[in-house]
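Note that one protein chain of the assembly has been removed; the remaining protein chains are unaltered in position.
Moving on to subunit A:
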Amino acid sequence: MATSSFSRGCFVFKPSAKKKKKKKTTVDLESYFTDGCEGAESSETRFKLCLDLWNKIKTETEDLQDELNRNILDSLLQFTRKCSSTRRHGNWASQMRASEIPTAALVLGVNVPDHDITFQSLSELLRCSVTPHVASLQAKECGALKHLMKRVLERLMDAVVDDEEEEEEKEEVQHSGAPLHKSVHCSLRALCDWYSSKTKKSSCSSSGKKRSSSAVDEHQQPPVVIIFKDLEAFNPKVLQDFILICSRYLDRLPLMFIFGIATSPSTVQRMLPHSVSSLLCIELFQSLSCTQHLTTVIDKLILTHSFPFKLNGKVMQVLVSIFLYHDFSVRNFIKGLQLALLEHFHSQPLSSLCCRKKEAQIQLQQLSAGDLDRIRQLPSFNRFLKEQDQQEQDNLQTDDTYLKEVCQKLLKGLHKYHKNYYPVLRCLHTLTSSLPRYPLGKQIRELHLICLEKNVWESEEYQSAMKLLKMLAKDELISLLQKCAEVLQPVKSKKMKNAFVQLEELLDKFKQLNAAAELAPSVEEKLTCPVKNLQKKTDLFQLQKTLLEMNESRRAKRMSPFEVLRNEAMEFVDGLVKNHLSPPESKPLYEVCYYSSSATVRRHLNATPRTSIQAALSSPYCYIQNDSLKSEDGSVSNAAPDICIAHKLHLECGRLINLYDWLEAYSTVVSAAEGNDPDPDGSGKMDEVKHARFIRAVSELEFLGFIKATKKKTDHVARLTWGGC
């Protein structure tokens, strides 16, 4: 493909549809996966596992999304139904009222990438339950009113509408005489005609089928819904004109708008003047905030033992910070999770064990000798090995079947650890999430991150949280403990069941204490008697003395039964935490389940174009893996590509670079690389090839934005970056 254009620029050639069809996907996904994969022998099973897990994640998130959107979509549907019904049953007031177009302003938040799914499910729901006539528009396809009209007509009538320009092209090709068919112009009049013919037809057919009369009435005039997906990006003038036109046809065409708003509803007023907004009957719908959405996603996908695949603290941190700092997009978060999943199964040969317990046992038996060696090399396994006695160590190092047996136990332990970890984490979160100043974080994901990093009970935050917990009032403490009991109750592991029983016992004791306290309010009296004494004395010194005594006695005072019980409860919680919330790194074989390469994830998801250009220019070895380019101490070898040499040389210059000096230096370096003397005949004449190569390198640097031409001196260029070597 070519263009006749001489101007510099990018040209995009989209592959034509025919070509796409011809090209069959000869290389399927699996071979992509196995290509360049470490430990290729188990790649098939790993690929299958990876795919299974991803499908599970996908369906889970889709269900979640549907559930979260259900509320808002339901209210929207109700709104559309209500609008279409009030239009029909007009009383005096609605006749008198200026006819307004019912409009739903749907505030979705700034996470624009997530909106697509919402709108998709919305239009599907509308199609099946309210009206078949739904058109959704995006701003970028509606630059002018004409285009907007065209899109609306196309989407509603499901047909190609003639556009003047396109038709012209066709006519040129066909050379047909007078156009035989009557063209449909892009106007709402055409849409009205289409709509009336459509409704007439459908009412005829429905009466033929003898449906119940109410159903016929409901479906006789289904509203025409137009969805503006990204209201902010629309040209206000176009939108205003479109609304003005629509309002003229409202009596014949039951129109309805849905505005997708990313920022705040006041944008509607900013974009539309009063004369236009008075034609709309706007109702507001607010969707769930994206942080809440993320919390539920993390709850369902990450804080559960049902997914064997786990992220370690750093990867989790990267994904969460991309979400919070950059895009607020849940879809991107899940994409990141997918990437981590894929990378894990691709790069970790032992990931074939990352599946459910029973399957893992089977996989374990099928491990090859190479895989077993890999197990022996795992750092976590080595740590485990060192704790064993010498005999055991030797056995494990040499005996493969014994190793398999031990690994079986270790895997079981890992599963158990996960089963207990999450309920205890939730318990701790319920206890600490309401404390003042949130020492262990407001969100459960923060607590999870702390627990993944280190032993949480050794951290200062944990200590302060425990101190605060030990000061809780009775009612608060009891309600929190009850919540914990609710968390623990459904868990089906032995230890958690034990813990649940213990917690219930504690709660019972609290209740008994309540009853006992009602019977005997005795402690208070003892406290009040020194106060009575106090009133008698008037001497300042005596007063001080008694106050000090009182203080002392209070400190030494026996703790009330409630306080004892409270301490007992806290010790119980502390014990749970110490037993179950140790970081996964301490568990042998954790590498099987945990993906830990945060750098890879960051590089893929949060690309840094400038640093990669810098890296490519200053150390070309990392892209062109050629041994001759290898160099220490950051210097560039003289065999490097021209642009690298030119870049290196330009770093040594100041703000303005003399082109001729630069050329000289360049040619010296290059001739040294070729093994020649810099200037063999001493004429000072430049080799033409070198000259051309230099000019190309310079213009490439200019294209990359390192230098630019300057008007200050004609034979100089200006540097656009600071610093040097």
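List of remarks:
Rule of thumb we're sticking to: contacts are C-beta pairs under 8 Å (C-beta built on N, C-alpha and C of every residue); 3 or more make two chains touch, one makes a residue touch a chain; residues count from 1.
The rule is short, and it goes like this: contacts and distances are computed from a predicted model.
Missing chain, UniProt name from the options "glycerophosphodiester phosphodiesterase", "Origin recognition complex subunit 5", "Vacuolar protein sorting-associated protein 51 homolog" or "SAC3 family protein A isoform X2": "Origin recognition complex subunit 5". From the options A:250, A:282, A:485 or A:507, the residue with contact to the chain not on display is A:282. From the options A:366, A:397, A:606 or A:626, the residue with contact to the chain not on display is A:606.
The missing chain, though absent from the display, is touched by one residue of A:221, A:267 or A:361; that residue is A:267. The chain not shown here touches subunit A at positions 82-83, 86, 92-98, 100, 102-103, 105, 107, 109-110, 112, 144-146, 149, 164, 167-168, 171, 179, 182, 185-189, 230, 232-233, 241, 244-245, 248, 262-269, 274-275, 277-278, 280-284, 286, 289-291, 322-328, 606-611.
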